[in-house]
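Yeah, one chain of the complex is gone here, protein chain that is, but the others are all in their spots.
In order of appearance the chains are A and B, and numbering begins at 1 in each one.
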């Protein structure tokens, strides 16, 4: 079978598929001219190999499966999915290794299929990442339950003294409703920094990833742990979808007030070419054109509108607030190729980076991406 | 053909197979509370992606073959086997590239198939690793002769001034004896550090690899070269095996006494499910269940008992002595998946890390591994 690349399999239950992806981004970020800290030099036009994955996945007779994949775009190795799975029965799968700790709808959706080039600001600000752990998942027809115990990301675990750990869980109810699918989900996360890690930091880039500058940023704050909660709601009906997602993150600071930061977004999208919005098992999935360039068609075109909000102010900590209103156009000329163009206007308040001494200002960000995967 | 992953081949002599492996470890190391140098913070519970390999191997018509593989578990690239081979005739194979310099039975045995999660303490202490070189191997029915000339490991050769080189050889006699196989081997190694490298260091972790702390450690000692010798004896009969291996390492220190450090282990193992112990061509091989989970069976279960000894004291250098008595349980539910649980008690004498000022103390180490490979 072909799934972007050949998938090999035999009757005994063996299967194997190479995996890869490439995302090439170009962007322009237009901010006021007199940003503090020389940040203007880091905005403007930017070009980036956003992601370049290479890996394998497969199945092993007896119910086992695996994935080994890494991102090499940064001219180094950034580990992504590396795990061994065991399918205990039709609905229950165990996994051990480097995997996502179930932080919510958009974080669990592959970066190949997000509505804009980058995920919501809170996803980045609250440090969502893969971590080494053990998890169990129940996946039913309209119910998904995921939970696990995690240490830290693989790279941080290279430090012997890192003893941080967390318990993470997510529940999604996804019944059919009026010709579409209703998606309702919640997740909870408790993390102990383990003693040797004694601080945390929350910050987000301005809409795009070509810069490493963050205009909102709590700076490093002493902490012993974190707890966070997420809520997800979506409705998907053929070419239409709407999503509402929010997450709150509380830093545990013994002897001090525990600040709670919040972020969320609201989004509607429509596939102009009439193709179905991709959705499967509690996450958004691939936009597949019914008539691609290879069939003499034009592919699938989706337009998404999004409002995004991140508030890093609480309990005496002033990290700033960032709002974004934007539009994205996604074009999938064929199944495994995708071009994205998106524009966002940002409103900054109490920003960590000031413009001529003013902590309130606006920023425009326009980005384009070329992508393939297999 | 399937060997964990599909192996492609054709009539002309071409073949190709993807390669991969993942080892996820969790461990607990319990030592006295007042270790010097803050070492306690680096023990306790640890989680580690031990190995994550990705690569290819294959054959080329005319007798050529190759392997390109790297370990990315550390979120960087650690090169493993990268070589070109030429099969001169049925028994003789030449190889050039990054390969193991034939240090002995356990070192030459793949890390996928060792009896405990980690190899013997001496294997780590004496710096066994892959190096860039040229080798020749004669592989007969009951005789294996291996030898080569090597520079240094690929990463160290990035330094221009590194001119170290070595001559390494190993001989194994492996006749059938009384329904089993007798394995008798010896290896010898002469290394010149080449002038720009002027020191060496011998040290070992406490039984497991989740920590980088070493309780026995010679520290950096000036040296111009090394010579080492290994002896191997084993008997493998169906589900039973016993191994005895030792290695002595002498640092050449012109104008000073040359210290000789020694290590060794003794081991017996039995496959409770009655399956054969894996052994092939002078090394231990895969434990294959005759009735795996995919056949309604339970897989193969092996129990191994081991005593390990490392003595880093000699000629005025006091690196310490580490003894370990341990037990390991290996479970292969199916051919390419393996779980290991092992426990070891360590006795430290003259340790480089002291406990409340005392250089003699005990440590308990318990580790578990989940592994797959193809």
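Just so we're on the same page, a contact is a pair of C-beta atoms (placed from the backbone, for glycine too) under 8 Å apart; a residue touches a chain by one contact, two chains touch by 3 or more.
Keep in mind that this is a model prediction, so the values were computed, not measured.
Note on the undisplayed chain: of the listed residues A:46, A:127 or A:239, the one touching it is A:46. From the options B:92, B:157 or B:190, the residue with contact to the unseen chain in the full assembly is B:157. Considering the whole complex, the residue from A:211, A:322 or A:342 that touches the absent chain is A:211. Along chain B, the points of touch with the absent chain fall at residues 8, 10, 12-14, 16, 18, 54-56, 58, 60-64, 66, 68, 70, 76-79, 82-84, 96-98, 132-133, 151-152, 154-155, 157-158, 160-161, 163, 196.
Even with one chain removed from view, chain A keeps its contact list with that chain: residues 2, 4-6, 18, 20, 22, 24, 41-42, 44-49, 52, 54, 72-77, 210-213, 292-294, 333-337, 370-372, 374.
Here, only the chains that are shown with their structure count from here on.
When the CA atoms of chain A are superposed on those of chain B, the rotation angle is 120 degrees to the nearest 5. Centre to centre, using the average C-alpha position, chain A and chain B are separated by 39 Å.
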